[in-house]
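Here is chain A:
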Amino acid sequence: QKDASSDGTKIVLLVKSLGNGFFEAVADGGKEAAGELDGVESIYMGPSAATAEGQIEIIETLIAQRVDGIAISANDPDALIPVAKKAMKAGIRVISFDSNISEGGREVALSPSDSELIGSQQVRLIAELCDYKGQIAILSATAQATNQNEWISYMYEAFKAPEYKDMEIVEVVYGDDAADKSYREAVGLFKKYPDLAGIISPTTVGVLATAKAIEDEGLKGKVQITGLGLPSEMQHYIENGTCGQMALWNPVDLGYSSIYILNAMIKGEVEGNPGDVISAGRMGTITIGEGGNSIMGEPFVFNKDNIAEYASIF
Partner candidate 1 sequence: MSDKLKHVSQSRLINETSFKERLIETVTKWEFILIVLFAGVVIFFSNASPYFLNYFNLMNTTFNFMEKAIMALPMIFVIMCGDIDISVASILALSSFAMGHASAAGAGTPEIILIGLCVGMVCGIFNGLLITGLKIPAIAVTLGSQSLFRGISQAILGDQAYTQYPESFAYFGQGYVGDTLIPFELVLFLILAAVMGFILHKTSYGRKLYAVGNSATAARFSGVPVARIRFTNMVLNGLFAGIAAVLLTSRIGSTRPNIANGWDMEAITLVVLGGVSISGGKGNIFGVIIAIFLLGYLKFGMGLLNISARSMIIITGFLLIAAVLIPEMLGRFKAKRKLMKQQA
Partner candidate 2 sequence: MKKTILELKDIAKYFPGIKALDNVDFTIRTGEVHALIGENGAGKSTLVKIMTGVYQPTKGKILMEGSEVHFGTAHDAQAAGVAAIHQEASMFTELTVTENIFMGHHLRKKGGTLDWKAMRQHTQELLDRLELDINPDTLIKNLGTAQRHMVEIAKALSVDAQLVIMDEPTSALSLHEVEELYKIIRQLKDEGKAIVFISHKFDEIFEICDYFTVFRDGQYIGEGEVATSSVDEIVKMMVGRSLGHMFPKKEAAIGEAVLDVKGLSLPGFFKNVSFTLHKGEILGFFGLVGAGRSEVMRTIFGIDKKSEGTIVLNGHEIHISSPRLAMQRGIAYVPEDRQEQGAILEMSLSHNITLPQIDKISPFGVLNKKTEKTITEEFGNKMEIKAANWKVNANTLSGGNQQKVVLAKWLATDPDILILDEPTKGIDVATKAAVHEFVSEMAAAGLAVILVSSELPEVLGMADRIVVMHEGHVSKVLNRDEANSDNVILAATGHEEGM
């Protein structure tokens, strides 16, 4: 039988669910980093449906096979804590990325960006699109999607700023990350708020379905849409002007950085304490902040001019 440790360093990127372009791009980033590092293997895993229970099941098997590190994009910030603790007790280094586990359930939380930053940026994007006035609605994923919820709460905060005094958030609705439900909710918003100026949809399925609904209902130009979307998926709507601009961080970089951080922790180069500085290949250095949080930077804004370029990447 093979000795496990001789296999080199095994790092798992555990994502919310399979079959999502965003996470496929994360996996590409992971592979890229693993290729640069010596003896590191990046394994891409995820449940077939986005549930915390499914992720827990996978983590249990990862504990059993004693992988060296796990980077998790969590479906639930709390439900994963017990199993993550178990993993850490078994000597596995655990970090979360993209959608984080609450403190205690990971050593480092790599946020793609600061939640406050994301929230205020989304508000700015929609405000620019509808000239700083009008009713705004938010179309989120599921009611239980924690990172979305956090961003939304910061959006409310951001709207308190004086430059947005002519704007208001009229409602938050949930499309459950299903195309048909999101579409229906978007149409419902048009019905309910005939004067609706714009929709923020901080989820890739939602922003896509909303753009389609706007196009179908002939509301292009009347109702604006922005959100967080994958360039490759939104290219059509950005190029035809349905969606003026939207933002996203680079999933490739996210996967890339996760592997670098975990590798440094496994090799004992850093402990993952606040203040530690990790050199992460082409990303430069990443500093671990308070509570283990680490932030990559402001989300990148996509518009007509740059969309084609990024659509080919992710």
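The candidate set was assembled so that all candidates are chains of the complex that A comes from, given by their letters.
Here, contacts are C-beta pairs under 8 Å (C-beta built on N, C-alpha and C of every residue); 3 or more make two chains touch, one makes a residue touch a chain; residues count from 1.
Keep in mind it's a predicted model, so treat the numbers as computed, not measured.
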**Item:** Which of 1 or 2 touches chain A - same complex, any copy
**Value:** 1
**Asked** In the complex of these two chains, what residues of chain A are touching candidate 1?
**Response** 1-2, 4, 18-19, 43, 45-49, 51-54, 56-58, 60-66, 76, 78-83, 102, 142-144, 149
